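What follows is part of the complex, with its chains left where they were.
The chains carry the letters A and B, assigned in the order they are written, with residues numbered from 1 in each.
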Amino acid sequence: MKAEIAEKLVRTGKGTPMGELMRRYWVPILMSSELPEPDCAPLRVQILSENLLAFRDSTGRPGLVDEFCSHRGASLFFGRNEENGIRCSYHGLKFNVLGECVDVPSAPQACKQMGIKGYPCVERGGLIWAYMGPKELQPVPPALEWCELDPSHVFFSKRIQECNYLQAMEGGIDTAHVSYVHRYEIDEDPAYRGSKSNDYMKADGNVVFEIDDTEFGLSIYGRRNGEIDSYYWRVTQWLFPWFTLIPPSGDHPLTGHIWVPIDDCHCWTWSISFRPDKPLTEIERAEMRRGAGIHFDLIPGTFKTKTNRDNDYLIDRQSQKDLTTYSGIRGFAMQDASLQESMGPIQNRENEKLLPTDRAIAMVRRALLDAADAVQRGEPAPALSAECQRVRAAAVLLPRESKPQPWAEEHLVDAMDAPVYAL
Amino acid sequence: MKAEIAEKLVRTGKGTPMGELMRRYWVPILMSSELPEPDCAPLRVQILSENLLAFRDSTGRPGLVDEFCSHRGASLFFGRNEENGIRCSYHGLKFNVLGECVDVPSAPQACKQMGIKGYPCVERGGLIWAYMGPKELQPVPPALEWCELDPSHVFFSKRIQECNYLQAMEGGIDTAHVSYVHRYEIDEDPAYRGSKSNDYMKADGNVVFEIDDTEFGLSIYGRRNGEIDSYYWRVTQWLFPWFTLIPPSGDHPLTGHIWVPIDDCHCWTWSISFRPDKPLTEIERAEMRRGAGIHFDLIPGTFKTKTNRDNDYLIDRQSQKDLTTYSGIRGFAMQDASLQESMGPIQNRENEKLLPTDRAIAMVRRALLDAADAVQRGEPAPALSAECQRVRAAAVLLPRESKPQPWAEEHLVDAMDAPVYAL
């Protein structure tokens, strides 16, 4: 890959083509619970390389504004979250959730020119989302399936990943790696064990992929042998610009990820487990909190995982020899993080040599580049409608002669009332 | 502010316009007590982005020389402070307090060409000062009021501040911020409480400023309502190139600051409390050592404050709600440091929007730029005389019809035998 193209893919700051594309979508910023009540403590938030401040005003509205006061540049983090606004501690300037300046004690007439940037926020699915793009192009609110479920049906976690969003997200799209680094995890992990899917996946390592560009992003169909007259299909999706969906195993929940750039060398990796049809059990929640499935164990008071780059992900070479782990590292999330972060803060894509199993990755890159180019030309970003977000992953046995696409279009796209397909 | 002007203001390394201006003045380097006796351990000192070594020779003279040996570049910090010189441990070259090479054991005849830079030092007011400018332009020794007092009348502290000197010093000039971040401190702090001044300041938040350019720097007159027929005037000063003076409250001491660049992203913040007329009491000293008033509490063995950027200045959000602090941070010094350092290592002044209350700041910038330009043109730096340093801050009630300037000129400039004016 040419350096110039690679740069376009990985740079997401204000004014970059990819950054401008991403700013056409609602960006997940925080869990609603991180701003637990009106007038609570504000939080510093870095997203897409912008330094911002999130707070909740006296009426409970969340706001995302410039971290720094327009006057002398002091951080509003040290401000007072007062009656419907955050007040800078330096000279008392006050800003509401829209970034409008509502008080300049020493010069009230200066209010109008002292405003700071403020991004509209909405709360959906237990998250606070911000829209950081041109006002007139603000899309409909987030409408992914898990956004519209009762909180009892959903479990979130997030962690700071020490690399560019793209190599992290590419790991999420890349189903080929499951048979390697995750090989011995499937049977062990409480969020995966004991499903028919696991049996099919272990029995047939030679997956055949069909990948389709779609209105919402990418549909990835992975085929393995099923029963004598059927194929076992796993249908996963990538949705513009950073969502992935993963089918359930047995009666375990559906899962998904979001990869959101913090800056170009760090990203938020969000992991979501959810059930459309019933609440998660307390046991499931407890296991996830301890790091089951796609989740992980955090250093208290932080979003950094206990298992991390500084401690070589607690690699245990003996467990490689014992075949209890493949790479010596435990847990799906940490297995992925170890490899993705090992590529460096920004993978050098000039040196990579893609293989046929990387087709989904190549297609996602192409889709992102095309969409970024379209936005640069003044055309709309793709997949902004609610329908485009209402997509679901599935695992299903289909007769050997059937193509999976018609089935998927009927049961997985904008059909959230359909049953969950899992094995 | 244009980027180019901002750069000129904040860069102070050798050869920069502001750096050259600052090198025309005596620079406070260390407390005399940091070099406690003849031939004591040398200290590494970074000032104005130069790496230097301070030591005291066998006769007790302080010296400030290049940190590195002229021969192979080893640090003289690892040298031996021997009979009237520091001897490099690598090959035995020896340098006196002037930087002259006085011994090259393997090649005595090479002495002359092996000298290193050495800056003249004086001790005044319990500090070691160095002159880092052109030899022929060395000014009279420091003559600020607190320099000429008996040590029993003075208390010093210094701390490393993690930002450019200018945004720190601007905080010291900026009297408008007192009513915000320091609002609840005045009544609590043992070095401020219980004065008539506090009552006037709380009763009238709407200060009216008059600011005059003077021979020594800037005089700032802040007017609040006093008694029925009088105004309460606070007279503070900024003296070229980095001194400020603050009036006393009640019978508390006079105070002042010095902001000295370490490099362009760090500065020394010196804080001085002093009484012209009588010694500080032991109780006052003990309180200051614990961080009272403009002082602070240090991590033992360092000049880093316990409350610092790494721990978010121990912010206590509940104390904001309780109105026991304004910003959640305790102590004048830490309240200032939190805001000044939050602007980043070097404040981005291209984005700032000054308000009318920033007039003193704008005038100091102008004065510094003009003086730096004058020096560049070969003209002398301002305010080098002893008279220009013999200035004092005051708080005073004057009849409503009186202007404060004539009073100040009579009682506060080169009139160190006048009584202290305080309320």
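Structural remarks
Criterion: contacts are C-beta pairs under 8 Å (C-beta built on N, C-alpha and C of every residue); 3 or more make two chains touch, one makes a residue touch a chain.
Quick caveat: nothing in here was measured; it's all calculated off a predicted structure.
Of the identical chains making up the complex, 2 are displayed, while the complete assembly in this file numbers 3 copies.
By our rule, only the chains that are shown with their structure count from here on.
If each chain is reduced to the centroid of its CA atoms, chain A and chain B end up 49 Å from each other. Of all residues in chain A, those touching chain B in their complex are 41, 68, 70-75, 77-81, 88-92, 104-107, 110, 113-114. For chain B in complex with chain A, the touching residues are 167, 170, 176-177, 179-181, 205, 313, 315, 317, 320, 326-329, 335, 338-340, 342-344, 347-349, 351-358.
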